[in-house]
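Here the complex is missing one protein chain, while the rest keep their positions.
So, subunit A:
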């Protein structure tokens, strides 16, 4: 494997600054890796679109600025020239945006998401758009209309979802950084099952403008990376107030890089870590529980005070989530009707009235899971059912927030396994939505309360990654970087290196791709 792609984003950035590597070399190395392992019969299939020309052009521009030196070179963002992959739910000018749906096949956005504008301004070459469950609905990336992504640890297993493409791209060294979106765990659960790092920022911490909305009150864009420090750099870049997003917090991005650097000392003295009683034990695989317990021990040994906290209303979280989320989905996805953009399907027979064209378009354009949620949400919002469903679910949301408030009175951060299980086999849960939904049981409460969460690699269970999740109070994302980096350091010391070093080698031979 080319050594360049093994580098973390911050390592690569340092070498770019030092002139040891050019950005064009870095981008080309990643494009080569994508060409080698992404497209074959058993390829990772993390990418829906590869943005070769533009990525190389941006890299060349950064190289030219660096070569010229002077103020402009000095002013370059620390991540300038470091390539990044973008979840295909985030709109980009000049590249297609599909949301992994037939509904948007071939659609080109006329505008950039706010996070994309920031990435362009910082001159990170965009490698392309990554796969996801259609409109981010799913926990396995199997609901993509363009075929599933495979887990680099085991190509017969799912990479998590909905952001399986971004997580798999980062885990398989196709990209050092990626953007994800997290509505109920779509950054963190894929991070957990691919042995990578993913952060869901505080709601409002990163602009949602240009992220195709799934559930507006729950969605957040966040960083996907291989290290906590890399995530901090990317998070600081994309975060901050955006006047185009009314729900964006009007305050400075916290000092996340500094927090990660502080955590990397491994010292946890004085940090109170709350173990959420309800997010462990029954329903969690033994191997997951074992890695979780070991992580707690490592933190305790490093000086953390471990306390148990109880969040009794979390047992309603999943049910409430599956009322609020689909309700918002049913409204947010109404705009996909074939009238103004995207796919338009005409009914095969009968008159071409607007209702029938909209109906035929939505029948053909949406996949099963999307339709399931639209129908569920339409029902939940209907007159006569609203109070019992949407109304009750909103009350549960308040109760979950209160549970968190009480827990954070006792602990600085909370900890749980990110996912109750390791990556399952492709196809094994596709016909069992309820079992699929349970993958997000530990990640959903953070979205319901608007608080931030991080997943860091916690070791392996039967050769597959286990993720450890930390949660912090709203606006206290920095705490996640502190404890995340600490756990990362403690565990890597115990493993004698990165978890991803234990992943199987991927090549054109293993993926059926082109050498």
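Note that in this section a contact is a pair of C-beta atoms (placed from the backbone, for glycine too) under 8 Å apart; a residue touches a chain by one contact, two chains touch by 3 or more; residues count from 1.
Simple rule for what comes next: contacts and distances are computed from a predicted model.
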UniProt lists the protein of the undisplayed chain, choosing from "Peptide/nickel transport system permease protein", "Probable ABC transporter ATP-binding protein", "Aspartyl/glutamyl-tRNA(Asn/Gln) amidotransferase subunit B" or "NADH dehydrogenase subunit L", as "Aspartyl/glutamyl-tRNA(Asn/Gln) amidotransferase subunit B"
Per the whole complex, from A:67, A:121, A:301 or A:334 the residue touching the absent chain is A:334
Touch assignment to the omitted chain, from A:110, A:270, A:350 or A:496, lands on A:110
Considering the complete complex, of A:245, A:285, A:305 or A:492, the missing chain is touched by A:245
Omitted-chain footprint on subunit A covers residues 90-91, 97, 99, 104, 107, 109-111, 113, 208-213, 215-217, 243-247, 327-328, 330-331, 334-337, 339-342, 354-355, 358, 378, 381-383, 386, 390
